[in-house]
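Take a look at the structure below.
In this view, the complex is presented without one of its protein chains, the others remaining in place.
Which chain is which? They are A and B, in the order written, and residues in each are numbered from 1.
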Amino acid sequence: MRASSLVEQLKGGLDAPICLTWELTYACNLACVHCLSSSGRRDPAELSTTEAMTVLDELAALQVFYINIGGGEPMIRRDFFDLVSYAVDVGIGVKFSTNGTFIDPQAARRLAAMDYLDVQISIDGLDAATNDAVRGAGSYAVARRAMDNLAGAGFGPFKISVVVTRENVAQLDGFKALADSYGAQLRVTRLRPSGRAVDSWASLHPTAEQQRLLYAWLLSNGQDVLTGDSFFHLNALGDPLPGLNLCGAGRVVCLIDPVGDVYACPFVIHDEFKAGNVRDAGGFGAVWRGSELFRSLREPDAAGACSSCGSYVACQGGCMAAKFFTGLPLDGPDPECVRGGGLEGLAVVDPATVPRPAIDHSKPVRLTRKPVVTAI
Amino acid sequence: MEVTLDRPLELHPDVALRPEPFGALAYHYGNRRLVFLKHPDVVAVVRTLGDEPSVRAALEACGVAPSRWDSFIRALSALESSEVVRARVEPG
Partner (left out) sequence: MDDPTELVVADEVADESADDVEEELLIEEISIDGMCGVY
């Protein structure tokens, strides 16, 4: 029996996720312009503590190795520490992403005392001007204070997560230095036009020239910097970036949202990519195994309009979330296709047909000052 | 320390082995590393290590042909550097 090709095995989907993202709440004290979950207000149908623990029991039985907790701001939930402790107790590692507001010295000590737990602080600029333009007034100071508190509590290496935008590409070396100064690990991830970012993506996403700079930077720094495997669309520029370079949505990972809906990934919170709900009979396992959406995602990729392009093997047509929320067909080029393949399609997209999040949990006051979409 | 045939090894207690159609996934909860065991025979050997007095005994117990032992030693060496397996301390 031959040893299996790793990538082919993962593309065909696993019997259980390796890890998954779990957005605990849509509530958030910030209103970042690019929030992929359009968070702000808690959804009244949020999973209860008991329901959440039932899901954790199920994930443990499936041997999901760890969960990536986010939101909204997960620490807003009153049962945050209860859920995190419970996850670890049933054998699930926890990595969670936060804006840092609730990491005061006491919380930092509490986190430092927990094992099998990783923390990631979100920051999108090296200074308040750059960061707060995206994440809101005061958010830079809050993030830095959280980092100081984690360091002061002896938490050990934490992660700093940056969404790469047009405004901060020039600061990449600085972000690396910032992470180094704390003994922390840097993660940079791709901005997708998901959630609230559907409005700001056009002006915030890196230019083609900046993408080339980013690619070169990742090649030089990739061994020390995490990327969430989110830049494989840049592989068409040359040597592949470190990492698996594979879209794991519905195959290796997925999202559970605050009301128990299961989506292919956190960047496609939309009915088109909803696989089911953990409250349905059979729970999460039944959704992961039996969902028609996931079954189709586990079929071999069709290159479609990219089939004549020599770069398809490297870039795999890019990110389905990026295509979906810019109104591009899923079987064609990514909007940021490094060969410009997406430009023609973008030019003819009718803005009225571009998908929008079905439910928006944004709070009424938004930095963009656009009309508010009220949740039903 | 180099992996050799006569050393006793064991699965690291912080590692979970999850069976897959192709072999298994090994996740180390302490160092967060994930390793893909690509062949059922490797999985069998890793599971057997702790019950056998040596790597050689584990390979024999799992019916691995000696012509393949070099690749298995290489695999076990990589697993040791990822801390998926570790030296077993024998009672003195």
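To be clear about the criterion, a residue touches a chain if its C-beta (ideal position, glycine included) is under 8 Å from a C-beta of that chain, and two chains touch if they have at least 3 such contacts.
Please read these numbers as outputs of a predicted model, since none were measured by experiment.
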item	value
Which residue of A:Gly100, A:Gly125, A:Pro266 or A:Gly332 touches the chain not shown here	A:Pro266
Interface with the undisplayed chain - residues on chain B	33-39, 41-42, 65, 67-68, 70-72, 74-75, 78-79, 82
Chain not shown, touching residues in chain A	1-3, 6, 18-21, 36, 68, 70, 95, 97, 120, 161, 163, 187, 189-190, 226-230, 242-244, 246-249, 252-253, 255, 265-267
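Keep in mind that, in the parts below, only the chains that are shown with their structure count from here on.
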item	value
Distance from chain B to chain A - Cα centre to Cα centre, in angstrom	34
Residues of chain B that touch chain A when the two form their complex	16, 18, 20-23, 25, 27, 29-30, 32, 34, 36, 38-40
For the chain A and chain B complex, residues of the former touching the latter	1, 3-4, 6, 9, 14-16, 18, 63, 65-66, 91, 93, 116, 118
